[in-house]
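Report on one structure; see the data block that follows.
Complex shown without one protein chain; remaining protein chains in place.
So, chain A:
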Amino acid sequence: MRKWLLAIGVALGLSALAQTGKLEIFSWWAGDEGPALEALIRLYKQKYPGVEVINATVTGGAGVNAKAVLKTRMLGGDPPDTFQVHAGQELIGTWVVADRMEDLTSLFRQEGWLQAFPKGLIDLLSYKRGIWSVPVNIHRSNVMWYIPAKLKEWGVTPPKTWAEFLATCQTLKRKGLEAPLALGENWTQQHLWESVALATLGADGWNNLWSGKLKFTDPKAVAVWETFGKVLDCANKDAAGLSWQQAVDRVVQGKAAFNIMGDWAAGYMSTTLKLKPGVDFAWAPSPGTQGVFMMLSDSFGLPKGAKNRQNAINWLKLVGSKEGQDTFNPLKGSISARLDSDPAKYNAYGQSAMKDWKSNRIVGSLVHGAVAPESFMSQFGTVMEIFLQTKSPQAAANAAQAIANQVGLGR
């Protein structure tokens, strides 16, 4: 009897032990995005009150600074318990191939996530029979933003293809609009490029580009740069000095008609600028990409050698759960990666994106880490600079292919 009691006592003690200790969460969510993460952490603390959560954030948009800090920590053998990373190749090409992450397939099975997330997303998270991170949100890259009242004033409609876009651009230029397309610094130009490329190559062509089946020097891929060059002629010349917010401002102020930006622009316009989605500002898939959802996703993974593994797994469970996602995403201005989330919690833009998320074909974004490893992505900025300097589609295509060969893209 006493033995039994002892055994029960030990078992209880162990399970309680599993819920104490610490959990270090490494991310780049501060400022505007901070409240969403804090809400998620609050939820975690309700469930596991004994755990001390260390919220380690390194600020800087898209994790530019956080990633460098993470790399030095990982190289030094001091991984955080879990870290934020763009889902897809940014995680796989850097951390999974280096054998630094744990396979999460069993967690996905156990939690029923294989059904809860769409297959296109699971494919992007998988590599060599493993699934490597838990997506917490979904953003869409291929969105064109405009102000309906302004378009009416100018007498144009949102173009459906890039050819139409160029024609609309000429019309607007004749009406005295100097730069119908608002554009910002280097990465937003790459962001525009991926929308042009998706439209020109189609979803299959786009995927083939990243699996290595379609070469950048193929005439079809060179044509992307030709169209891109024409589209750039519609954009402002001082792009390099503008942030993406300032580019959105140009559209809001009526100095430009369109902006191609990810759907964090919806959050900026509705939360910061207090515009009403669907009324004060509106959106459409970027020209020629109807029916395709180019996604990017923030996710959390489990590094090998995490000091508080069980706490980290509990965190991942929360991150992937319906409750967790519906707490986080309305505040972050993104949508849930799950197919069963509650539309009532999201604004008009979120609801429209959720509908597309369920019905559209899903492909990954280049600029935001889904389809190409960092070794390629970081040098794609150089390709863009070569194009902007030389204005030669062939030179840019050659450079892109040279980098693809160098890093072994698609291997």
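Convention: contacts are C-beta pairs under 8 Å (C-beta built on N, C-alpha and C of every residue); 3 or more make two chains touch, one makes a residue touch a chain; residues count from 1.
We take it that contacts and distances are computed from a predicted model.
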| item | value |
| --- | --- |
| Among "Sugar ABC transporter permease", "ATP-binding cassette domain-containing protein", "Aldehyde dehydrogenase" or "Isoquinoline 1-oxidoreductase alpha subunit", the UniProt name of the subunit that does not appear here | "Sugar ABC transporter permease" |
| Contact with the hidden chain (one of A:171, A:186, A:207 or A:392) | A:186 |
| Touch with the omitted chain, as defined above, among A:100, A:215 or A:307 | A:100 |
| Contact footprint on chain A, counting only the chain that is left out | 64, 67-68, 71, 74-75, 77, 93-95, 97-100, 185-187, 237-241, 304-305, 373-375, 377-379, 381-382, 385-386, 388-389, 398-399, 402-403, 406-408 |
